[in-house]
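Got a structure for you, written out below as structure tokens; questions coming shortly.
Certain chains of the assembly are absent from this excerpt, and the rest are unmoved.
Naming follows writing order (A, B and C), and every chain is counted from residue 1.
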Amino acid sequence: MAGNTFGTLYKLTSFGESHGRGVGGIIEGVAPGLELDADFIQQELDRRRPGQSAITTPRDESDRVEFISGVMDGKATGTPLAFVIWNKDQKSGDYDNLKDIYRPSHADYTYQSKYGIRDHRGGGRSSARETIARVVAGAVAKLMLNKLGVSVQAYVSQVGTIRLDKMHTDMDLSVAESNIVRCPDPEIAKMMIEKIDETRKAHDSIGGVVSCIIKNAPAGLGDPVFDKLHARLGQAMLSINAVKGFEYGSGFNAVEMLGSAHNDEFYTSDGKVRSRTNRSGGIQGGISNGEEIYFRVAFKPVATILKDQKTVDKEGNEIVMKARGRHDPCVVPRAVPIVEAMAAMVLTDALLINKSYL
Amino acid sequence: MAGNTFGTLYKLTSFGESHGRGVGGIIEGVAPGLELDADFIQQELDRRRPGQSAITTPRDESDRVEFISGVMDGKATGTPLAFVIWNKDQKSGDYDNLKDIYRPSHADYTYQSKYGIRDHRGGGRSSARETIARVVAGAVAKLMLNKLGVSVQAYVSQVGTIRLDKMHTDMDLSVAESNIVRCPDPEIAKMMIEKIDETRKAHDSIGGVVSCIIKNAPAGLGDPVFDKLHARLGQAMLSINAVKGFEYGSGFNAVEMLGSAHNDEFYTSDGKVRSRTNRSGGIQGGISNGEEIYFRVAFKPVATILKDQKTVDKEGNEIVMKARGRHDPCVVPRAVPIVEAMAAMVLTDALLINKSYL
Amino acid sequence: MAGNTFGTLYKLTSFGESHGRGVGGIIEGVAPGLELDADFIQQELDRRRPGQSAITTPRDESDRVEFISGVMDGKATGTPLAFVIWNKDQKSGDYDNLKDIYRPSHADYTYQSKYGIRDHRGGGRSSARETIARVVAGAVAKLMLNKLGVSVQAYVSQVGTIRLDKMHTDMDLSVAESNIVRCPDPEIAKMMIEKIDETRKAHDSIGGVVSCIIKNAPAGLGDPVFDKLHARLGQAMLSINAVKGFEYGSGFNAVEMLGSAHNDEFYTSDGKVRSRTNRSGGIQGGISNGEEIYFRVAFKPVATILKDQKTVDKEGNEIVMKARGRHDPCVVPRAVPIVEAMAAMVLTDALLINKSYL
């Protein structure tokens, strides 16, 4: 029963189910003396919050983090930072009908297979509500990165077939947070919002892509050979609910390229070794090279839809599952802070490992 | 300095540089009593070997594994299985000219940044020669999986723009090993080989995709929430040299789909819960569901090409690096056994973790 | 910032300070389906509780455990079992005078040195209140061990110079819980209680020894070479507050013995390989051999005493610290359940590791 801890020195151990008492975690590796900016942490949670806009699930969960340990007078003491977010909107009764049903493309059947027992209420541990713990640990990591000038920003770059084709270097990314779909191009954002709205009305769900940019990361982060920086980023992103793919730098496009067209020539600027093309995505041989790190994360359409579906129950009877419940028609807008959180954790961990032998 | 160990219970700790004394590793978690089929292990190494065909690098490295511990009378004893493959073809002199040069899109600059010192000969630790250790540990993992009837097979599904579009379920995968590019479709294979040959003659390199299929994996493998089976597969694949992307099941294609079209309906067959469509790629909520597990791995064109390139040296001078050396025009044919090896390790590790509490 | 997790597969990650919001932890590796007997867990906490008898600290802390996750309908689900015990008796004001003082033989100075910041209230993280989390995780481990018939029992075998010299095999250990000092010999218990009472009246503290016996552990537990069963037990015990030494089997007495007198001859009984003398303490080469496992743990007199003491403050001024506060004159009676808890965790972890490859 592994899998609940992420990181080597900056570590989150996460707990909690959708409809248990609460979700939370223990964060280790927080810099002693760090000011735990409560407003910032709450703001990050609010970016993830259900019910925040017309295109997210109408479940209204005003999640508030409660720190239990590791903090005194607003500062981290260097001891484990435990926190909990109590579950409030626990309509467990909603789920009684799902007790014996394996919902299509959900984790009901696999949890039952693995553990021989499962918490069926709202997906239990497999619920995306678990990502709250990640957002908290990511917010604390961001506070540590901020001190070094490292920034992590994600945005929505695709919803269904509506795709933002501009490179991140050609946009003002700060625009992303000014619209509810979190796309830095206002025109494309509008189309995405319409698409999501249309999907919602059709009682369906739709996939999307979140892109993420890390600026000012120093060269030298990442640990060959198995913990290459992009391999850890990949694991981090693929561990988020509904993610089906990950690519960094030139990604899958690199497949069709020739080496002569793909290689990043080095040049020197202000005494620093630089590359103009950065198809490497800021990482070479698994180690950051000082250029911007960028990657893309593919999300499937969420499995919960408001349509009747064929499936089976625990006894193996083939049944029709009635449409019911509340859900996000498209998760990517709310996935943006989660992607950032995981990236911030990976970066902070790599920074701490690097410091240990410098 | 983390990063040299992969796995929790089935573990490889890897060592070695391209032009040091040798490469190798320590494998833990081998089933006591397992017959270590030396021929099979060597055969796996031979599939990875440079110089094996007209489309791979002409470097001829007849890598032979030497076990140092953990084995008696051909059987694993349950203690650490240490092994080494001595480096023979060490033309270090070839690399003297690279001592002070940062090759474009290689790890020269990043290793120097991270460690303040680097082994410049043939890429040192960042050389793909390190993957030999993975193939050995993967071969041993396969021997353990074989006993359970679990098979892992990879093949080349794309070279440049030449793409095999058939689903794995519509092909005889055993055909893959009958051609030098390792593609299960003989027609496409021929085109791929021509493409690679043409690239080689142009002194260039080209990217590709390796697909991998895992059959007969039992339901229940994988550990929520951070060690989801596909997250571990993703880290494993992204840790292989030249990999830029990973997707499983419907992958990036899921982005453009509606939930109603993407969801896998369950049905019952022979008392087992099954899905016909398997867009989930055999994994739901990070746990295997008993269907075939499949994923795709994107490889960039390798950075070594036989063309002059602009770059900088250690002192920051902008220079032109002369074309020189031997390289693979396309790594994917030789990457096939490496992808299989990493997948076999992930599966075996997940199996052992699962056994610990069943 | 390592150190807050104990175990490989059966794991406790602990958090909390003496005068923060609470203490608690996350337990991983709990068998899915295990009945979490709340009464038993509470009873274990009560055995550790301050204020339980005339010879313990008069601080009255009615610690009650609250499970937040990992449990449904009283059964463990196999997901992380998070729990918290809220701090109630928080007289932080009591500690204002200690804010800038380094108490002799306490961890005030070392925490300040390590972290540059510390929670001075009641010792913060270094308080023995942290051991509550261990008792909870140990109680759950005991529930798992009970199913296999494995028992773990500790008792007080020495207080100051009053020493119980009988071997555990010559006593009825169940007697231990019938007196407040937890010694299985009623006569010796009486003397110990008097000794502690006298020490309390003298405003002083005194050391002691806790012995522990594990019965019915199967052969094969423990992992060579660094995780030998007794090495893990040793780390576990030495991590308990105030512990200064650990010995198992013949222990320090073995030093003066000849091999011919120390070796345990094997014989056969009911088809099992047995040893009569068991100077090995049930462990050979770091692996259990099926005999009783036994060890002794040395506790120093606790550092808090009701006497004035010379010390220094944060500015380096030499001062006299006034006697104040509430404390245990002798910790060993309350340490008994903590020793058992750590032993139960080590055993359970070793059992799970063993199962992974059987």
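Convention: a contact is a pair of C-beta atoms (placed from the backbone, for glycine too) under 8 Å apart; a residue touches a chain by one contact, two chains touch by 3 or more.
Values in this document were obtained by computation on a predicted structure and should not be read as measured data.
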Copy count of the single sequence across the entire complex, 3 present: 4
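In the analysis below, only the chains that are shown with their structure count from here on.
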Chain nearest the global centroid, as defined over all protein CA atoms shown: A
Rotation, 0 to 180 degrees and nearest 5, that superposes subunit A on copy subunit B via CA atoms: 180
CA centroid of subunit A to CA centroid of subunit C, Å: 39
Centre-to-centre distance between subunit B and subunit A (centres being mean Cα positions), rounded to whole Å: 26
Intercentroid distance (Cα basis), subunit C paired with subunit B, Å: 46
Multi-partner residues of subunit A (at least 2 other chains): 1-2, 4-5, 14, 114, 125
Touching residues on subunit A, where the partner in the complex is subunit C: 1-2, 4-5, 9, 13-17, 20-26, 28-30, 32-33, 66-72, 75, 77-82, 84, 114-119, 124-125
Partner subunit B, residues of subunit C touching it in the complex: 9, 29, 31-32, 78-79, 224, 352-353, 355-358
Residues on subunit B engaged by subunit A in the complex (per definition of touch): 1-6, 8, 14, 102, 104-107, 109-111, 113-114, 125-126, 130, 158, 160-161, 199, 202, 204-209, 219-228, 230-232, 234-239, 244-252, 254-268, 271, 273, 275, 279-281, 283-290, 298-305, 307, 309-312, 316-318, 353-354, 356-357
